[in-house]
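With one protein chain withheld, the remaining protein chains of the complex are depicted in position.
Note that the chains take the letters A, B and C in the order they are written out, and that residue 1 is the start of every chain.
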Amino acid sequence: SPPGLAPPGWRVPVDCVRANELCAGEPGCSSRYRTLRQCLAGRDRNTMLANKECQAAREVLQGSALYDCRCKRGMRKELQCLQIYWSIHLGLAEGEEFYEASPYEPATSRLSDIFRLASIFSGMDPATTSRSNQCLDAAKACNLNDNCKRLRSGYISTCSRELSAAEPCSRRKCHKALRQFFDRVPSEFSFRLLFCSCKDPACAERRRQTIVPSCSYEDKERPNCLDLRDACRADHLCRSRLADFHTNCQATFQSPTSCPGDNFQACLGSYAGLIGFDITPNYVDASTTSITISPWCSCKGSGNMEEECEKFLRDFTENPCLRNAIQAFGNGTDVSVAPKNPNPAVTAFPKAEKGPALPDDVIDSNTNTNAYDGSAISTCTSLQEQGLKPNKSKEQSLCFSEAQLTTDVMPDQKTFMNPKGGS
Amino acid sequence: ARARHKPCELRELEVSVSELGLGYESDETVLFRYCSGTCEAAVRSYDLSLKSMRSRRKIRKEKIRARPCCRPLAYDDDVSFLDAYNRYYTVNELSAKECGCV
Amino acid sequence: ARARHKPCELRELEVSVSELGLGYESDETVLFRYCSGTCEAAVRSYDLSLKSMRSRRKIRKEKIRARPCCRPLAYDDDVSFLDAYNRYYTVNELSAKECGCV
Partner (left out) sequence: LYFPRKEYLENVYIDEPAGTPLLHIHALKDSREEGAHFHLCQNRIISRARSHENNWFQIKENTGLLYLSKSLDREDFNMLSVGNWMPLSKVMLYVFLSSHPFQEKECDSATRTAVFLSLINATAPACSSLTARQLCFTEMDLSFHIKENKPPGTFHQLQLPSVHHLCQNLSISYKLLAAEGVPFRYNESNTSVRVTQHLDREERERYELIAKCTVREGLREMQVEVPFLVNVLDEDDSPPFLPNGTDSADAVVEFNRKEGTVLSTLTVYDADTTPIYPLESSRRKYTGTIITDDPWISEMFRVEHIFDEIHFSPNGSQVRGTRHEYKLVLNKSISVTEHRSFQLDVLVNDTEFQGPERSVMLHFNVSILPVSIQFSNITYQFTVNRNAERFAQIGKICIENCMKFRGVNITYKLLSPNASCYPVSILQGREDKYGSLYVNDSSALRRPECKEIQYTVQATDKQSRKHTKTLLTVVLEGTLLKKEEDCPDSCAISKHRAECEECGGLGVLTGRCQWRQGSGKGITTNYSTCTPSIKTCPDGICDVVEGRDPAVCPQDCTSGNIIGGHGKGIGNLGIKSGHGICYCFPRQNCYCEKDDVKEQLCDDVCK
């Protein structure tokens, strides 16, 4: 179908609360939805899902609005909407996916909208705008806005109130106040506090302190990250925010910014959505040269799931999309959104900082491999199946930058060659 | 001519936290709202009588106030800030929200 | 030793109407209640900041009050009497019913 027209079978998606109401109004739908929920409630979900009645319920429900309903961040009855969403989608996926699709409708606004509003709202008297400290200016702007000031003071006073010698604060109340702040304060103010860019350590430390980490983030012990993820996925709201973060911030080579759909705002919004849960991420230090963000967890004691644990952690600590989005916000830049080219000829890699060249013929166990940009910096011997003793000759690895490879190296081959018959 | 004062009203001033004079050191700024102006038009029979009894020494050696005060009737929400030593503080009843002659 | 004042409280005095100093002449007496005492313990951050900003001349030439006043929060009902010339009068908001530091 021509672009712009919705494909057949397309239905204008509604939020899941509305979809649930529509379903409740149709006898065929409501009974089967009840059946599906009973199927899911059973102890062994997979066998239940294989049962004929559950299958039939699922087939019918696929035609209902429940199947592609969504929720909106900060909507009324957001939690109820999410509970309905997961009651359908948990039934769908037969196991734990690493990346779950976000239940939220994609953010429509872009960073450039935020910058425009930020300059209007801040009403900042240029005299009091300190040239060097963007984070201080953000705090000033917030204090001058009654709503922002009230909600900011709300979480700060809650998170910094010491209960007893053994209990420095009420982490539960602190998280709740933080969630209220990020849900109710427009991102023109909250993003400035969270993603301000810094040139000096004092500014970077203020940025790190934004969420009162001593109460909302740090803890005596560091849990295992998979434990933290499981705990999050046991709570519908946290699960939704994590899915949203994975959907909007998962680095991809399909786009120059490394962000899905080149939408920095969506990534930053879903990052802010994680704050106020046990999986709350934060800056790990007050460095001004590099931005490193991590939840409060480690991969120690992961046993055979270390690979999966490190992959989960890397989505925070080495995520080019998140890093680019934060830097873009800090520098006040947004990606100029060219019309979507379905067939991106060139996939430019984000510039990978070249690490120091490794010694010649030994791969150090902690080779500087950046799992994301795929370029490895090392020289080592080559290894052939024919059982040749690995030769000692130096094997220099030549790495061309991507752009240069595609433009001038193979200009002549335009047409797409018809393959010989398929196998 | 006599200095004529505006009636009691709410005023505001943007000041840094350090300038509040409470001992906190922080470059964050707050909107400090305060009550300023006269309450001449709010004098009651109570005030006239009290003034008269004080002048006739019917009431002596007591701390009394025989004129209405221009004071806050309600205060703004708390304000919180990060100080120069990266500690968070919260101050309540700092800024007026509404003024009146009492 | 210091003059130590009692905190702001309600006091009362039985006076004749003439002694009220409102110009009425009548031998009838009324119970005149008034507010007296200090409001030291009711100072707020607002007062400390206002005082500090005034002393640093951030606020100048304004009629401000940087300390709470001990004032009536509510007034008694009206009082009526027959004066010396057999005319009836009624006076409202003459006597305090409740006091507080504002």
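Everything below uses one rule, namely that a contact is a pair of C-beta atoms (placed from the backbone, for glycine too) under 8 Å apart; a residue touches a chain by one contact, two chains touch by 3 or more.
Fair warning: this is a prediction, and the values are worked out from it, not measured in the lab.
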Omitted chain - touching chains that are shown: A, B, C
Residues of chain B in contact with the chain not shown: 3, 5, 21-25, 87, 89, 92-93
Touch residues of chain C, complete complex, unshown partner: 1-4, 40-45, 48, 51-52, 54-55, 60-61, 63-67
Chain A, residues in touch with the chain not shown (by the definition above): 1, 7-10, 13, 46-47, 50, 58, 62, 67-68, 70, 92-95, 97-98, 101, 105-106, 161-165, 224, 226-227, 230, 247, 252-254, 260-261, 300-309, 340, 342-343, 345-347, 349, 361-363, 365, 367, 369, 371, 374-376, 378, 380-387, 390, 395, 397-400, 402, 405-406, 409-410, 412-417, 419-423
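Throughout what follows, only the chains that are shown with their structure count from here on.
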Inter-centroid spacing, chain C versus chain A (mean Cα positions, whole Å): 63
Whole-Å separation of chain centres (CA-atom averages), chain B against chain C: 17
Chain A and chain B: spacing of chain centres that average the CA atoms, whole Å: 49
Residues of chain C whose C-beta touches two or more other chains: none
Sites on chain B touched by chain A in the complex: 14, 27-31, 76-82, 86, 88-90
Of chain B, residues touching chain C in the complex: 3, 5, 11, 13, 15, 19-22, 32, 34-38, 44-46, 48-53, 55-56, 58-59, 61-65, 68-73, 75, 91-96, 102
Complex contact set, residues of chain A against chain B: 125, 128, 130, 133, 136, 139-140, 143-144, 146, 149-150, 152-153, 156-157, 159-160, 205-206, 209, 212
